[in-house]
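Starting off with a structure, shown below.
Here the complex is missing one protein chain, while the rest keep their positions.
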Amino acid sequence: MTTLTDPDKESFRLSMLLYDTRYRSITMQVIALGLLVAAFWFLGSNLAANLRAAGLNISYSFLGAPAGYDINQTLIPYTSRSSNLQAAWVGIINTLLVAFLACITATIFGVIAGVLRLSNNWLVRKLMAVYVEIFRNIPVLIWILIIYTIMTVSTPAPNAFRGETPTSTMFLDAFAFTNRGVYIPAPVWGPGSMVVVATFVLSIIGVFAYRRYATKLLFDTGRLLPTFWPSVAIFFLPSILVFFVMGSPIGLEYPALKGFNFQGGIQIGAPLIALWFALSIYTGAFIAENVRAGIQAVSRGQSEAAAALGLRPGRIMNLVVLPQALRVIIPPLISQYLNITKNSSLAILVGYADITATLGGITLNQTGRAIECVTLLMIFYLIISLTISFGMNIYNNSTKLKER
Amino acid sequence: ATLDDVKARGKLNCGVTTGLAGFAAPNANGEWEGFDVAVCRAVAAAVLSDKNAVEFIPTTGKTRFTALASGEIDLLARNTTWTFSRDTDLKFDFIGVNYYDGQGFMVPKALGVSSAKDLDGATVCVQTGTTTELNLADFFRANNISYEPVPIETNAEGQQQYLAGACDTYTTDASGLAATRATFETPGDHILLPEIISKEPLGPLVRHGDNDWGDIVRWTLNALVAAEELGITSANIEEMTANTTNPEVARMMGTEGDLGKMIGLDAEWSKRAIMAEGNYGEIFAKNIGEETPIGLARGLNAQWTDGGLLYAPPFR
Amino acid sequence: MSDTHAESVAFVRETALPPTAPPMAASGPVLWARTNLFATWPNAILSIAAAYVIYLILAATLPWMLNGVWTADSLRGCREVLDGTSGACFSVLTERWNQLLFGFNYPSELYWRPTLAFVLLFVAAAPVLFFDLPRKLLIFTGLYPFLAYWLIWGGTIFIPLVALIGVIVGYAVYDRLVKRNFALGFFSGIAAAAVVWWIGGALIEQFAFGAPMMEEIASRNLGGFMLNMMLGVTCVSLSLPIGVALALGRQSSLPVVKMICVVFIEFIRGVPLITLLFVANVMLAYFFPPGSGVDLFLRVVIMITMFSAAYIAEVIRGGLAALPKGQYEAADSLGLDYAQSMRLIILPQALKISIPGIVNIAVGLFKDTTLVSVISLFDIVGMIRGPILASTDWAGVYWELFMFAGGMFFIVCYGISQYSQWLERRLATDHR
Amino acid sequence: MAEAKQMQVSDEVAISIQKMNKWYGTFHVLRDIDLTVHRGERIVICGPSGSGKSTLIRCINALEEHQKGRIEVDGTVLSSDLKNIDKIRSEVGMCFQHFNLFPHLTILENCTLAPIWVRKTPKKEAEEIAMHFLEKVKIPDQALKYPGQLSGGQQQRVAIARSLCMRPRIMLFDEPTSALDPEMIKEVLDTMIELAEEGMTMICVTHEMGFARQVANRVIFMDEGQIVEQNEPEAFFNHPQSPRTQLFLSQILGH
Partner (left out) sequence: MAEAKQMQVSDEVAISIQKMNKWYGTFHVLRDIDLTVHRGERIVICGPSGSGKSTLIRCINALEEHQKGRIEVDGTVLSSDLKNIDKIRSEVGMCFQHFNLFPHLTILENCTLAPIWVRKTPKKEAEEIAMHFLEKVKIPDQALKYPGQLSGGQQQRVAIARSLCMRPRIMLFDEPTSALDPEMIKEVLDTMIELAEEGMTMICVTHEMGFARQVANRVIFMDEGQIVEQNEPEAFFNHPQSPRTQLFLSQILGH
């Protein structure tokens, strides 16, 4: 509360610093700033003194030096002779990968559980409530450990697939579930396969185009085309057709047990699976609550009004309930995504090579550059969170309900 | 200075592994025992006159150096390899070597592997933040074969993964492998491969910059080694002190000269250190020697007089 | 006006119809099952699927649990007793019970101390959690931190005593002066407390050291579930006032103050707790004066407190924003100054609105205390992953241990969240 | 006005309810309801809170299912057959106490939603119809705003327009004015009166006695799930027969 009158030409008194609203806020801010500077100075000088005493210095030159260690999952070229910086990039990409995968599956788990919690089937409702409560109330770290233990202890080792009478067999001869990971067939791109891929991409576009067309037709002429089966057909048929016309250019490479491990195919390492699954199922429980709250936030009156207008249940969901529920669901959903990204730093528990494990783990240890590594680590996570919350603000502003 | 801190505290904070049978592990009563533990106890006995005045702080490959650098521990006795960069860049002082070791591989017999060079494509469990991890990368690279590392934090985890078959082979210092294998239900099902792919001089270390403290620890370790060479054991030490004719023994036992004073301790410091858990040979035999389940031979760790590398500088 | 209909419709009911039972005797369990389980075909399929899932889970776990061994002394012992049948080896829980609860370094003859502190925690927390209890009990709540400190860490009683006296003196001074001016009261209170602590500290060093005392326990000897509880309770309570300050700062009209708070809050919230713990572990020591010897436990407490303070600040900010502007204006127009209106009018209401949110943060934080195992503190997870699974006796006993740890957290967290729901319902119906 | 009331009532039956019963669990909400509404009739239902008024009209357009008895709307018998329910719902418009406009859609979209998706009217045409009815309720200029931007009275008029866009033959109102401020009640009642004058068949739960007097052909008094009394408004208000009705009227008129 500040009040200004015509500049009274009264002389400046020291007490005005405290009692005059014009100066008081400046005084306060100067004090706050002073305290802040003092705190930084205190911490900074301690840091300098301690570093001097320990004979350390702050330098980022280690980033260019060879890392010297190997990483088990690298999506970009990396060998033990690559630099620590490259190792950090490997970690960043692994972090983003597991976060991305977990966001998708957590959403799926969460939506299913959230919707089922509102089911009018008592058993299903209760089952989902148990799922949500159990997973929400036990630390994610314990879940990661439990699921990793299931992965490593309860699934067979690759050598169980070996020998005359193997104790385990591959599923459909194409999928192998081992305690080192899951092996699935990988596509082999033959000549002409690009055409198939292009067709596939086009048919996805086609599905959307068809749906738009159907809506437009409805709006223009009132004719309602069926959408579900045609969409499915557009999605699959052209690709399959082209696939055979081109002479099956895309083959599958099946994983097979060679030497110590399965070779060929796509390998999804146990650490990735454990972390991915644990994060998804844990966060899924939270998302389920958000989804339930979102749907319940749309009052019964809304669906009743829609029903009274003659809309069918599916349409009520699509046209009335979901658009409103999504506004409520999406902001907390995005903060759950943020949580997933942050919790993915628990990767070190299962030996998954995310940024915390490479830059903040092995590099930190092998070089001893603790301050530098931790600082870089924090900057990385900050950038991610600020980006996501920036996006969220934009979304929130764009969907705000118009009020009087 | 560290010595004053330790005295004021009345306890020595000693960093050890989180658990490696024979080297450092709590027994059923929660008391720490082992080859590395003995070094800590000897130092505590020398400095504080009480071999039990030690606080054992378990550290992993990752946390050990921060613990030491931040002053949380006074001494790290955790099968840590003496390397150039640790000594210089990380600003630590290795005060000697208590075990000359090298990195090896352990595999299940059933795997049918007889050489590390056959491990192409294998999955390897390795503790992160260790020299082991770096040696491993170098070894496979040098031999132009591939592998998949499974990074783990503690020996216990490594053991769990290895036994569950999540990795084909476990690699760490050969002594560590032997110790780990000794705890298996059926140690006979596992073998160590013949290759030793690195030099791993393991020794205690302290922070750089406090040379007085470094001297105390260094000479305590030397006293243990020298005692074996001179035939002083925890059993005969009283008698030796009284009857010795060897001036070096007399100097060590504090009956002649004032070595203790030179490092800021009393005259009997080394006597107490030796009495704590015995001399080097006794410690070795009791914890990891051939009589124990771990069953390590002295090998390189024999006295120089027996053709080994142990060679304590003179007490003079 | 040839009113054809009105004539025919005029109607008066002479005798009231009594209520009758609904048709089809299906009002009992059959109706229930029909409406709740088998309302439609898909629903029935869903029911059967759910029942099958439940059956699978129970079939997998029940025999295993019922067949559990409670008295063996090692995994080998368990295997012998089980003799090939499937069964849990709960013996690890009985054998390592104390380690799971107190860590492996807390002297066993002193277990009664943390246990007592734990029991008293309920007494201390009760008046805070349930408003109906006599306000007098709050005195005990005020004493509790000092008592608990003494019970858990031991040492001379004079340390907590001096701390307590300092707080009391500080509060007395504050209480004296606050009516005149909040800032004056606040800072004089702190100053007075500091003086008492300083003098008391000097006195203790001079004379009383070693006088009435209990055996002293170093922080690093704390462990097990006790460590989780301690971290959770301490950090949440410490972070409350900081969170309030941050929230007020963030709402402040002074741009500098506001910016400092915003940067702090967003920074902390943007970074995973793990990296903050790394900071505690590897960096924080460098920021203290050389030789100040802030131990790892304290550093961890500092970081977790900052962490939860940032989250709590956001919850409280929500509470502040939910208050109508009229409350601020009414306070202003009565002549209350900023400190008074915050203390007497705004915060009591804002905090009340924020309680459920704060409780949620507290639950999350309590779960996150397990992360300290990553920087090798031996909380319950650290105990399991470290000493217990590393020991030759119990290597390989995962399920029992993880189930136990999970169960402990479930009990506490579920309890708290039920409390929070109860509270929310109560606050919702509270017509005040 | 009294003339207007009688004029448009025809012999054709719009709604016929016979011995209809409904339970919530074991609670008997509606008991042996018999009611015949002719095309063009305006019926006002009143009665104490909890007497089942809302439930009754919600049963008519199948928002609640009844367990016994028979409801026939415009010749279609209300059964669990979805086709019949759809048919009935598109002939019966309903106005709720709390308007229940869709807040994420503009006023115009609110009004065109059902015509487009249920009646399959082309969008253009639907918008024209919507504008027509919005003009009728006197708020064509608000068409592009969102419900949150309108006053309560305006919102309720939009709700009426939204129902009318489906061109229902029967309108049900459930206390359409009771959530409104006094000034706004008049706006809405005026709109309803206009509808009544056009001969729309209406069933209206309301306690606006002025409205009942002016518009209704018949007033029905319900209590404890039963129709206790029904009569022409004049007779009903001036000479209530049943003691329950008398008590009720003395309360609300005295108020």
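We just call them A, B, C and D in the order they show up, numbering each chain from 1.
Assume a contact is a pair of C-beta atoms (placed from the backbone, for glycine too) under 8 Å apart; a residue touches a chain by one contact, two chains touch by 3 or more.
Since the structure is predicted, the reported quantities are computational estimates derived from the model, not experimental observations.
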Chain not shown, its touching partners among those shown: A, C
Option touching the unshown chain, where C:T141, C:S219, C:S237 or C:Q340 are the choices: C:Q340
Where the missing chain touches subunit C, by residue: 179, 324, 326-327, 329-337, 340, 344-345, 348-349, 352, 431-432
Residues of subunit A in contact with the chain not shown: 1-6, 8, 16, 18-22, 24
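Methods note: only the chains that are shown with their structure count from here on.
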Set of chains whose contacts include both subunit D and subunit A: C
Between A-B and C-D, the pair with more C-beta contacts: A-B
Farthest chain (mean CA position) relative to subunit C: D
Between subunit B and subunit D, centroid-to-centroid distance (C-alpha), Å: 89
Contacts with two or more other chains, residues of subunit A listed in rising order: 53, 153, 348, 364, 370
Sites on subunit C at which at least two other chains make contact: 282, 285, 385
